[in-house]
Every structure is written in C-alpha cells, then in structure tokens.
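One chain of protein is taken out of this complex; the other chains stay put.
Letters A, B and C name the chains as they come in the text, with residue numbers starting at 1 for each one.
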Amino acid sequence: MAERSESIELTLPFKAEYVSIARLVASGVAARIGFDMDVIDDVKVAISEVCNKLVKADSSVASSFRIRFEIEKDRLTVAFACEDKSLGRLFKEENEELGMYIVAALMDEVEYSPGDGSLFRMSKVVEGLN
Amino acid sequence: MAERSESIELTLPFKAEYVSIARLVASGVAARIGFDMDVIDDVKVAISEVCNKLVKADSSVASSFRIRFEIEKDRLTVAFACEDKSLGRLFKEENEELGMYIVAALMDEVEYSPGDGSLFRMSKVVEGLN
Amino acid sequence: MPSQLKILEEQGEDAVTIRLFGEVDISTAQELKERLYSVVDEKKTNLRIDCSNLDYIDSMGLGVLVGVLKRVRQGGKNIYVSNLKEGIRKLFLITSLDKLFIME
Partner (left out) sequence: MPSQLKILEEQGEDAVTIRLFGEVDISTAQELKERLYSVVDEKKTNLRIDCSNLDYIDSMGLGVLVGVLKRVRQGGKNIYVSNLKEGIRKLFLITSLDKLFIME
C-alpha cells in the first residue's frame, strides 16, 4: 500500500468512447491500494457516472477534462477538474439525477464544491487495512 | 475508429508500482482503435519499457511524468514528457539496452529527439483498416 | 471501433430472452435502447433480460431498461431480470429498481 499521498492523473476528451478508460485506470489503482473486488466495482461505477455527466454536458471551451486519483494510506480520492470551470454547475447536492444519486450511495464522501479548484471530489475509505 | 486526432494523457509518479496502470490504459486505447490482441500486447510491452527507463532514472526535479496517447485514423502515437527535460538523455538511438531494443523492434516508428518538447515518441500503424 | 456490448435474442414460449454480454455504458446504451425498443415493438411479449454475462452497467443502461419497461407495461407485459452479478444487483437495490422489475 502507498505510504504517502501519491497521485495519478488521467486526461480524457469529452467523448463517450473513452469513459471505459477511466474505469480501467480505476480498477488498476484500486487493486493496487488493496480494495476488494466489490469495492473496486463501486469505484468504477462512481467514476463512470461523473464522466458520463461531463461527457454529456461537453464544453465549448475545453476539449478535455482531468481525473486525479489521490492515493493515501487509508483512502482513495478521485477529483475531476477542467479548464472550463463553468462545468462546476453540474455538481450540486440537490441533484435528482440517477447517476449522481448512485455516486453518493457508492462513495464514502462526496464534495460538491471542493475548495481546491476541482469540479467535484469523492473518496472511498480502505477498510480493514492499515 | 477515431476520425480525427484525439489524445488521452496519463500522469504517473516515478514508481514501479504504477507502470502496470500505463499498460491498462494502453490496452484500452489500443482496443478502441481496433488493434488486434497481439498488436495490443506489443504496444503494452513497448510502453512499459519506456516507463521502466524513466522510473529507474527517477528525477530530482519532477515527481511525475506524462504519457500521451495520440489516436489518429491510421496510427497510435505514444509520447512521453516530463518537466525534467534532462531525462531526454535517456533516449538515444545508439542504445545497447535490452529494453529500448525491444521498443524499436515492436513499434513501427520511434523518435529519439522529437521536436515537440516531449522526451520520446513512438508510433504503431493500424494495418488492414482505413 | 469494436463495441463492448453484444446482444443476443432468443424467442421463448412466454418471453423473448435478451442475453447481454460485456458492458452497457455511455457508449453502448443507445445501441441497447434501439435493439430493445425494436424487439418490444415487434414481439409485444414479455422480456427476460439475462445478465449472466453482463460485466458492467450504470445509470445510462438502467435508464434504458426503465424506458423499455414503460413501453412493455403499456402492452400489458413485463420485464424479468435474471442472473445479475453481485455488483450489478447492488445497483438495482440502491436505486430500488429491484421493485420495478421482476427479479429472478
């Protein structure tokens, strides 16, 4: 397991065809942290849901968005960022959409207006390890 | 298949544990382009070899390096870049190392001093498709 | 670009069975939608969605299934969902879709 915070970043175009790449990276990272298979599946779905939202919204300004996987001793945090800050509008707590409802249910923490300049952040805590 | 040039970028720390993530992204991208399984395997090995070199060299300046997958109609180009430009020294045509020998054998084109600011570029051409 | 989803169709006695192979995500949901709508409009029968080989589905795919269910119900028929893998079953529970479809 990683001893200090490390991060991996993936930059994807706003294209439906590439959302599965985010899932591949998610499974690789989550497996390396030591998440169980079912937890890995949860993280994959949550990441895809956020990507879906971004890809469906698209951007007139930016051609890509970034997914940062922050690997810490006891958790994986996934943050989404884009040059096009206006996409922050997509992430509101009072969202009725199925996709974001699933994200909130599967992840341990979600931040709709993170202070770090990213659009949305979510974390999963590693249990039973330390 | 992609109709115009699109790119996906992966940023990794100089750590052996994460090289396999580059392989995951490579298989995802290569499969989406329509490469055959054996070609995908070649691309995965070539990418890993370049990552190995970077990770073994490490950097006193940068904490991560970037891999850009450029997807074009008839080819996949993979370019490696880093803030630490001094790593360019690692990539020389007259290299006797097994790793870079394998890269040159598996890829269709390699550029040891690309003009685009990256450290190293290599391409694989899609055959039998257009 | 090869699709990550394969859809097989099999006419049974009381239902058409649809077997899903691979992934239903944002890049394949539309394909699933068109296929299921055309089956429903032609066959006007119960649907059984066999998910033995479905590795992934998310809100995009679940949205398609709900839309198809509406159409099937209009014809007085139903959708049976069978052989869900654990992670996918969890999604049906979280979203309460397990109460909308007939789970087998």
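The definition used in the following text is that contacts are C-beta pairs under 8 Å (C-beta built on N, C-alpha and C of every residue); 3 or more make two chains touch, one makes a residue touch a chain.
These numbers come from a predicted model, not from an experiment.
Among the residues B:Val19, B:Ala57 or B:Val125, only B:Val19 touches the chain that is left out of the figure. Where chain B meets the chain that is not shown, the touching residues are 16-17, 19-20, 23, 38, 41-42, 44-45, 48-49, 51-52, 55-56, 97-99, 101-102, 105-106.
Convention: only the chains that are shown with their structure count from here on.
Inter-chain centre distance (chain A to chain C, centres taken as mean C-alpha positions): 26 Å.
With centres taken as mean Cα positions, chain C sits 39 Å from chain B. Note: centroid distance chain A to chain B, computed from Cα atoms, is 25 Å.
Among the residues of chain C, those touching two or more other chains are numbered 1. In chain A, the positions touching at least two other chains are 17, 20.
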